[in-house]
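The other protein chains are all here in position, but one chain of the complex has been omitted.
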């Protein structure tokens, strides 16, 4: 099986592009997608993003999180460098943890129309308590909607050990 | 999507508020909630609280625990600084481990009327044995009630390794 | 919600009691229970007991284990100090690993008549091999009996890594 | 409940027996069983065996593995010292990883006729790749057969992290 | 039970063969299989492959991953040294992470026609984000097809902790 | 060599004493010592104290730390239950982290006049930063004074990994 | 020994102060100090700062690090909330890793004139390689200057394991 | 170089001896030694003993510890099975942690007259605090005496992380 | 203190440069340096490089390692992207582990003329054994030469735990 050829890579404009500008105001327009070459078989793609930072909407203080994004593509995949730029655009944006995680999921649904997607944020503590919101989604009217409901039902039966150190 | 604006943040009175008083007698009245902006999609919020301490009701000796709280919001979310103040109010309160965990869950149900909630306490040992109570709840007459029953049925199939060190 | 009052604590005679004698011959009579104050909601209680020791019935050599006990109470809970004294009473008692774990479960069923209970022993190796017996039980004729069957069916799909060091 | 008495221990001939000879040629005849005293309640017994070594059938080079054996006994249990001697008998025996794991399971089925059994071998790498075969079995015509099928279906959803160091 | 004899090992030509040439251009023809001697019982075989490297199709920069391959054999097993040579053949091959994982699975299906197979790649980060694609497959028209669907539905409920260090 | 006899244990009044009162105001008077029976050989005693809590002197908010205390006794050892009561007396006491650690060391010097002592506090973070003060002391005019200087010089060359989770 | 009184806390203006503004341009003027109450005994103070972020001076891309700061105070200590605000001021500041670490050390020397100080930055990888600069300083003409030289000589004999995950 | 022959093994009477009796009253007479065959080169032998248990001299409650014993032999080595029997003899013996560790060292000095020896006990917590005594010794009038002093001076610069779980 | 300005960054030609070509034949010429702005204070820079791969000089089989490089700069620092390109140039280069590590050190000495440098390679196993060479260097005729000798003398007193998994 051949690797991706130049034509297939045309739609990917940011990867390896030196002239990229970093936008630190929330900007979903930076997201780019490319075509899924294996549509006959459903599969998962996970992004591990331990370098997420945003601002507290009330105090302006920075917040930090690791964001885990997992999805089952339909026809499109999100290009990873554009995802990086999108997440960077939260750097000077103020919102609650619970809101950030929902917004990221909604923007990726709009971009890729995936069969299934979930986003889990694990933030560092403020005042001795840390917050980890998790949201998910399955395409309505398909079996993926039931999958989302099931994965929510069984989410995180084993919370990781946290001691704030 | 815009971040939370000032109007949306009005109900949040403790976050960033310097004049807050710390009450070390059990006080559920300190809990505050705010509005869920993503009600169209169910999601989880988890609080990791490794700085919980209460007193033994019989000997008066301090007990220590990490408390994990996870819930699926309905219309309201608990504000995290008020949750901190609430948990601090157990500092000079005497009760058994099993009772503390149940009480915390009941107070949060009263505050938020969540679809689903669970509370897991992991205490440090006394006399070589440590106790980890876990309780959960789903809104009666809804599918969330069945979720609570299922998650209890499958709770903690893999107890974490404990060696008291 | 008030903490446990003196009257509720009357049945608890060993906790904080300085005159306690340690019995190192197997003695289930030392077990004490107290009343469950949250019967309207099923919940789990887990005991982590990493200081268990008994004797080999054939060679007399000491054995060591961590014992994990988890149960869903019905009307009674086992008091943790009496549980400690009970487990200590195996110190000079000789029995196979598989037998110890079953005996502990049966004695606790007799004491508390719980809805559900399970006991998992993780022993240190002899001759390069370690043995980890696990037994469970659900009250007959109730849904808890099916829960026991299900948890046995799915027990320990991920054995912990063991290298004898 | 009394511990195992002398009569019950008569069938156990190898445990604590100084005159034992170590046979390093594959020898299933060394396996010994003893009677299950808790047949009214199904339970699991797991053996952790991190000191397994055999030979490559083609090159004669030694292989090393940790073997995990879990079973639900029917009327018999395998005695652990005889299990040790049995596993030692692979020391100068040549076979593929996939074959060793299946053979061990078949020999234990023959010995104990258990309700359920599974064997998982985790070998060290050769040429940068390590192999972990897993097989299981449930007594035919019983519910345990379905259990084996289910546990195979859900086997190892979370492969442990391996970096060859 | 006897180990593999010489006749059974004839089809295995690469294992222990000193004259092997390493091909660093993508070459599925190097894969070899041998006969499953335990077809009466379904079982899993897992390969841990932490030394995988390929090239980025756009920038030519090397990528690194640990690849986990698990399958239930039908009549054939893949020989592990040939698998090593196959994975090495990606060394100078350019393709996206998502494509590599799908291609590996398809080539192994073609070789062995297994009942079930899954491939999980865990790559190192570029630009602060790492990508972990996972695909699976069950033989069409058999119960294994449903197994693949179920395992995808429940894939990776607990993403491993990633901090890019 | 005989164990401690009753006479030797007379000076130990708190250990096993049920009537003990817990004082949550800073109270160094609760500390008790007993005689060193091995004065011919210098040795270390370390206390691991992961259940320390005090208050912030400015905001009144609770602080949490693990305190490690190590010393070389001269003629006296500190009794561990009295040490527990002493550390508990910081529960409602307000002071900076740096001050708590110095005060604990000074009180123990006053009690035992040890040859050498050191105290290391590891606190949980506030505002994303955690503070770990360390102080030590060697008896003036002896070789132990030089030991303190040397151990300070080489203190903590390998700060433990901290990620606030 | 009394805790810090109000007069001693006057110089601390930022701790618990709700009106604080967050400055995201490099600003050493925000640093505040307070008086060392234990000058008769040298001791260490360490800050763990896992939430540091700055910008690449050439590409503008964000960098992330954990910064460890350890010092032996002379007459002054740095107040931890002012340290937080200072480190936050690097958020939109562009500089190389090696430069950031040196600058932080120099600014703290200027503020506190400490006997000894060291700063260790551990950054996340770019292009598969991560950089960890470490600098230190001892007051010139004192024994602390020799301490700095010795600690540099023996710095990091055991690099932590890094696999970029 | 030949392995130990029968004659060299004559002095070893307990290893592999089935008739051994377990004495649970403190009994140093059970210790056995054998001849050092490599006296021309100094070397270390360490025993890891995680199955130590004794009694509290005041309350009679069992204590548990891991004991680490390291020594440089002179002409004799302690035989490991006799060491096991010796440590077992503390099972019903009451003494303080600090005393147990010193006594073990003194008995081994008496047996082997080693060049150097050290004993480190790490006990499980009582009342939230655990105690880890460490003692050492070098043969008087030799360089080993200075070694003991140096190792005490630098003992345990990095206390292991303890959280009582 | 200002960040690096454009003029100071002129000598850095590869960082952020999209047109970079990857050379997979050993090529030390790709290394670039830039000026040390903090020459008044000695400091360490460490590179963690877990993505190193080369070939076996005899069999042509790929080898994999994590390389740790630490140095004290004199007037020059190595630019990290050029270091990446340099390490990539070993991808199709055949040499023994011991030789690779020495060559990397010599090339960096030639580039930067550092005061001190060390290189530690940790390779994955072949045939069950892994090799970790370590070399270092201090500028001749300076105190750094003695530092190299001392660090070699005390190198790796605590080998990390290796189990080939």
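We just call them A, B, C, D, E, F, G, H and I in the order they show up, numbering each chain from 1.
The rule we apply is simple: a residue touches a chain if its C-beta (ideal position, glycine included) is under 8 Å from a C-beta of that chain, and two chains touch if they have at least 3 such contacts.
All of these numbers come straight from a predicted model, not from anything done at the bench.
**Q** Taking the entire complex into account, which one of C:23, C:41 or C:124 touches the absent chain?
**A** C:124
**Q** Of the residues D:28, D:62 or D:159, which one touches the chain left out of the display?
**A** In the full complex, the listed residue that touches the missing chain is D:62.
**Q** In the whole complex, what residues of chain D lie against the chain that is missing from view?
**A** These residues of chain D touch the chain that is not shown: 21-22, 24, 48, 50-51, 53, 59-62, 64, 88, 91-92, 124, 165.
**Q** Mind listing the chain H residues that contact the chain we can't see here?
**A** Residues of chain H in contact with the hidden chain: 1, 3-4, 9, 12, 15-16, 37-38, 41-51, 66, 68, 70, 72, 77, 80-81, 83-84, 87, 120, 147, 150-151, 154-156, 158, 160.
**Q** Touching the hidden chain in the full complex, which residues of chain C are there? Just list them.
**A** 61, 64, 122, 124-128, 130, 160, 162-165
Rule of thumb we're sticking to: only the chains that are shown with their structure count from here on.
**Q** If I rank C-H and F-H by number of C-beta contact pairs, which comes first?
**A** Of C-H and F-H, it is F-H that has more C-beta pairs in contact.
**Q** As a quick test, compute the distance in whole Å between the mean CA positions of chain E and chain I.
**A** 33
**Q** Roughly how far is chain D from chain E, going centre to centre by Cα mean, in whole Å?
**A** Using C-alpha averages as centres, the distance is 27 Å.
**Q** Report, in whole Å, the distance between the mean C-alpha point of chain A and the mean C-alpha point of chain I.
**A** Roughly 35 Å separates the two chain centres.
**Q** On chain E, where are the residues touching two or more other chains?
**A** 48, 50-51, 59, 61, 64, 124-128, 130, 154-156, 158, 160, 162-165
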